[in-house]
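Only a single protein chain was left out; the remaining protein chains are all shown in position.
== chain A ==
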Amino acid sequence: MFSCFRLALRRPPTATRSLSTALTDSLAPAAASVPPTAVSRPSATTPIHDLKGTSSSSSVVASPIIQPVYLSMSSLIPAEEDATELDEVVELDPFVFDHPIRRDVLHLCVVQYLDSLRQGSANTKTRGQVRGSGRKIRPQKGTGKARLGDGQSPMLRGGGRAFGPKPRDFSTKLPRKVIQMGMRVALSARLQEHGLGVVRSLEWPGFKTKDFAERLEELGWKRTLFVTGHDQVPDGLRRVTSNLYKVESKSAQDLSVYDAVKWPRLILDLPAVEWFERTLAKSASSAN
């Protein structure tokens, strides 16, 4: 479970902030100088004395210290100028957002996704399907040329195609847990490359695409995918991003590993973070 809390960072209030500092401030994972306050967080391993094991399988487990990942939050709607400079920070599950990078797993997931997109409609006619009679087109012997049967043989011009493509399904199967790991790796890669942002909400109050485009200029978000944790993207955002080619919005359940790798910047809202942490968490029954 993540938690989000405000930290007084003791920043001197400045009237103007340059774009670059705003960029780095909004997207850089918070430095180690930010002390984690007392946030109760259920750890992935329960304490040994709570386990009631009777068989010989219960042994002392040396569990690694789990360090959560912190990320400064951004905001779609610009904050008022005179508001106190308090940055919100979100605590992310390291199993989901700080996973070791496995490019081969990403490769598998992306190839499987692209396979599933194939239409597979290439078709050819075999010698049995080409229109024509079965008459032997020249005598077996006496002509001095090769022996031939009907006119639809693949040897001949106008004949059928031997072993040609037929409509088929190119989709492949991948274990569910490999796809889940792929999503974790993709999200972690985005976070590592400062390409992941979290906002409180993805609601956009305006109607004009131009205003939204200006706000994105301000934030410096060029090619971005907005991911919401709700079933549908909020109407305002959908309206305003639909005509911008470099920006798209999706809901978290429709996000594929391909999308997470393709888009250089992902902006999640808090329900989306919660959704990913819930669906990609380490299952209780796993050996680890």
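In the analysis below, a residue touches a chain if its C-beta (ideal position, glycine included) is under 8 Å from a C-beta of that chain, and two chains touch if they have at least 3 such contacts; residues count from 1.
In this section, contacts and distances are computed from a predicted model.
**Student:** From the list "Proteasome subunit beta", "Large ribosomal subunit protein uL15/eL18 domain-containing protein", "COMM domain containing 2" or "Calcineurin B homologous protein 2", give the UniProt name belonging to the chain omitted from this structure.
**Tutor:** Choosing among "Proteasome subunit beta", "Large ribosomal subunit protein uL15/eL18 domain-containing protein", "COMM domain containing 2" or "Calcineurin B homologous protein 2", the correct UniProt name is "Large ribosomal subunit protein uL15/eL18 domain-containing protein".
**Student:** Tell me which residue among A:Arg138, A:Lys208, A:Lys222 or A:Lys262 touches the hidden chain in the full complex.
**Tutor:** Result: among the candidates, A:Lys262 touches the missing chain.
**Student:** Please pick, from A:Val96, A:Val130 or A:Ala186, the residue that touches the omitted chain in the full complex.
**Tutor:** For the chain that is not drawn, the touching residue is A:Ala186.
**Student:** Which of these, A:Val61, A:Ala79, A:Ile101 or A:Met155, touches the one chain of the complex that we don't see?
**Tutor:** Checking the options A:Val61, A:Ala79, A:Ile101 or A:Met155, the one contacting the hidden chain is A:Ile101.
**Student:** Where the complex has a chain not shown, which of A:Leu76, A:Val110, A:Val130 or A:Leu237 is the residue touching it?
**Tutor:** A:Val110
**Student:** For chain A, which residues reach the chain that was dropped from this view?
**Tutor:** Spelled out for chain A, the touching residues are 101, 103-104, 106-108, 110, 186, 189-190, 193, 195, 258, 261-262, 264.
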